[in-house]
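With one protein chain held back, the other chains of the complex are shown just where they sit.
Chain naming follows the written order as A and B, and within any one chain the residues start at number 1.
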Amino acid sequence: MMESLNFEPATAEEARDQEILRNSLTYWQDVWRRLKNHKLAMVGLFGVIFIILFAVFGPLFSPFSYSDQNLDFANTPPRLNIYQVAENPDYNVFLTRDYKLLHVSDNGTILNRLKLDDKDVINKKYTYVDGNKFVLLDFAYNLLPGMEAEYDYTFSLNGAPEISQPLQKVPNRLYPFGSDDLGRSLLVRVMFGARISLTIAFVASLVNLLVGVVYGSIAAYEGGRTDNFMMRFVDLLNSIPLVIYIILIMVLVGNRGLWTLTLALGSVYWVQMARLVRGQVLSLKEQEFVLAARALGVNRSHIIFRHLVPNAIGPIIVAMTMMIPSAVFTEAFIAFIGLGVSAPMASWGTLANDGLTGLLSYPYQLFFPSLAIAITMLCFNFLGDGLRDALDPRLRKG
Amino acid sequence: MKNYFLRRFIYSLFTIFLIATVTFFMMHSIPGGPFTREKPVPPEIMRALNAKYHLDDPLIVQYVDYLKGLVTFDMGPSFSKTGTSVNDLIKAGFPITARVGFLAVLLITVLGLPVGIISALRQNRPIDYFVMFMATLGVTIPSFVLATVFIYFFAGKLGWFPPFGLATPLGYVGPVIALSGYSLSFVARLTRSSMLEVLRQDYIRTARANGLKELSVLGKHAMKNALIPVVTYLGPTIAALMTGSFVVERIFAIPGIGRYFVESVSNRDYTTIMGVTVLYAAFYVLMVFLVDVLYAIIDPRIKFEKESG
Partner (left out) sequence: MKKPLLEVKNIKTSFFSHLGEIQAVRGSSFTLNEGDVLGIVGESGSGKSVTALSVMGLIDNPGRIKEGEILFDGEDLVKKTQGELSEIRGNEISMIFQDPMTSLNPVYTIENQMVEVIRRHNGDMSKKEASAKAVEMLTLVGIPEPEKRIKSYPHEFSGGMRQRVMIATALSCGPRLLIADEPTTALDVTIQAQILELMNDLKQRVNASIILITHDLGVIAEVCDQIIVMYGGTVMEKGTEKDIFYNPQNPYTVGLHQSVPKGDSSGEKQRLVPIEGSPPDLMHPPRGCPFSPRCPHAMKVCLEKPVPMFKLSETHSSACWLLHKEAPEVESYAKGEASFE
């Protein structure tokens, strides 16, 4: 050894410096730290928060309520293809698919509907009136034999030259998501739909959670014959197609209220949760801390709900996060086959169902509620996956 | 082993019986009979109708008659479609529903399993990300959305497929895709995670340590174990396909049993509701039973536990 080596004893501090101390985190801090690192889970979390805010506060910013109708403005799409029939002052019109002519401002606010004055069906020429303005619509171009044009119809105001090309596409300011066949704002209806769908999903999941946790933990804690009997019943429920039973319950109860649907959903899906909780409690109840609690004379319900259930909370939370989207899903199905909440209330499922009839003409009426369902599902799924990873003790590294 | 299957089978029959009973009493406790309409029916007609359908018999007699009918596979007349029996409806609708359902199951198996396995073997590579992206989309999009998007684009805009009905083989494409979309995605995800879980197991390391070829390690040792959770999911898959059929048959205007069920629900056609419910339940219970059998064949531990317990 040519270099000098320092053989002085090292101090305790120097020795300690060598060890990189891992700061100890509590269980939930650790879960949160891992959840934060999970990008998709954070996307899901913020998505869920956004959807809830959207449902709770969204309708407050809208001039319409979910049931305000305006038949004049029915079936307007989210983007309006406007034609400028006069300049200075500008006069823009938009033609709906059912030949209603609407007066639209430059920036896309629908102002009023023009009255249909004359309907010349044979020559395919309609005349509309707005005060002293007459708009002539000619849509014969591609319908009569021998005629072919680049455009489908033209407008002319008070006999001025025909306008065949649209000015531009503008977003519909009055109805950002368009309007439905009764002239209700689809945006507001989707926001209210979110309230209904989410309320049903949350409450149904909560009912499932309560019933499942109580049922599962009692079965597991009591064990023996009680457990056997209780689980036989769960097995039985599990071998029944549950959606059919929800439908039967809906038929039986007859009234299509929010709470009927919630209870119908809540009454059957706790089975899964009960099984999960039972499994968790069964493995936990053999552990020393439970034995210690029993030795100390702690009573049964206290042991179950203070010692056992909190220790099984991880998987329960994950199951709960996954249960909410599946409740949204099931509710949508039930609404879609005509058993949803009754009009004028509407969940996303009912909205989608309503949108189905006009699918080929007004696809946006189905698109927005479906999108809302899909985004909700996606966010809860992301969050649930992330939570599962974050809560999974097997992945927990010191 | 035979004992186990026999016990499971008897248990399944008992379940069907229970379902039939519950359905019967649920349907009969609905306030107002099946002929209660918004327009009041004259009392004498009501009486005649009730007599014709034995609705004036004591409930217990009706129940016994109903059970007798079930045993002889006679579900009684349809209340809303005069002249047709529930049996006729089932005979007409079931083959169609079954055909679409079978194709959906086929698609799920031949596509879902391999895709899930490939995704697991190429974990965190582009193909895995792509598959998982598609599968996540698949489980978040309800079948009615999938069906309508299909009709709008592929049938409407592009005109590649007929939008409604099953007149041509191409007509099956939309319904089968819409019906299987969710389960296909679910099975692909489940297969992937199950395969990844199995690949971490000690016995896979043992197989490699014993010098087995990778083909055998994956195709024999990993595969069979990875399939166990997937098989367990087959029961719920069938349930998902059934509920899916209500929606899909309605959208694509397919005269299957799901559509009759939805119609009977809105028409309050109680005999049809009961008949179809019992049929669905029986079919489902039978499938769960078959899944149990399959499960016991794949996993030797099951027989052992159940028989000793």
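By definition in this document, contacts are C-beta pairs under 8 Å (C-beta built on N, C-alpha and C of every residue); 3 or more make two chains touch, one makes a residue touch a chain.
Here the structure is a predicted model, which means the values were calculated and not measured.
**Q** Touch as defined at the start, partner being the missing chain; which of B:T97, B:S119, B:S194 or B:N225 qualifies?
**A** From the options B:T97, B:S119, B:S194 or B:N225, the contact with the absent chain belongs to B:N225.
**Q** Please identify which residue in A:A10, A:L71 or A:L291 touches the non-displayed chain.
**A** Of the listed residues, the one touching the omitted chain is A:A10.
**Q** Residue-wise, where is chain B in contact with the chain that is not depicted?
**A** 201-203, 205-214, 216, 220-221, 224-225, 228, 298-301, 304
**Q** Identify the residues of chain A touching the omitted chain, counting contacts across the whole complex.
**A** Against the missing chain, chain A presents residues 1, 5-10, 14-16, 18-20, 22.
Following the convention adopted for this analysis, only the chains that are shown with their structure count from here on.
**Q** Based only on mean CA positions, could you tell me how far chain A sits from chain B in angstrom?
**A** 25
**Q** Show which residues of chain A lie in contact with chain B when the two form their complex.
**A** Per the touch definition, chain A meets chain B at residues 236, 239-244, 247-249, 251-252, 254, 325, 329, 332-333, 336-339, 352-353, 356, 359-360, 363, 366, 370, 373-374, 377-378, 381-382.
**Q** Can you name the residues of chain B that touch chain A in the complex?
**A** Of all residues in chain B, those touching chain A are 12, 15, 18-19, 23, 26-27, 29-31, 136-137, 139-142, 144-145, 148, 151-152, 156, 239, 242-243, 246-247, 250-251, 262, 265-266, 268, 273, 277, 280-281, 284-285, 288.
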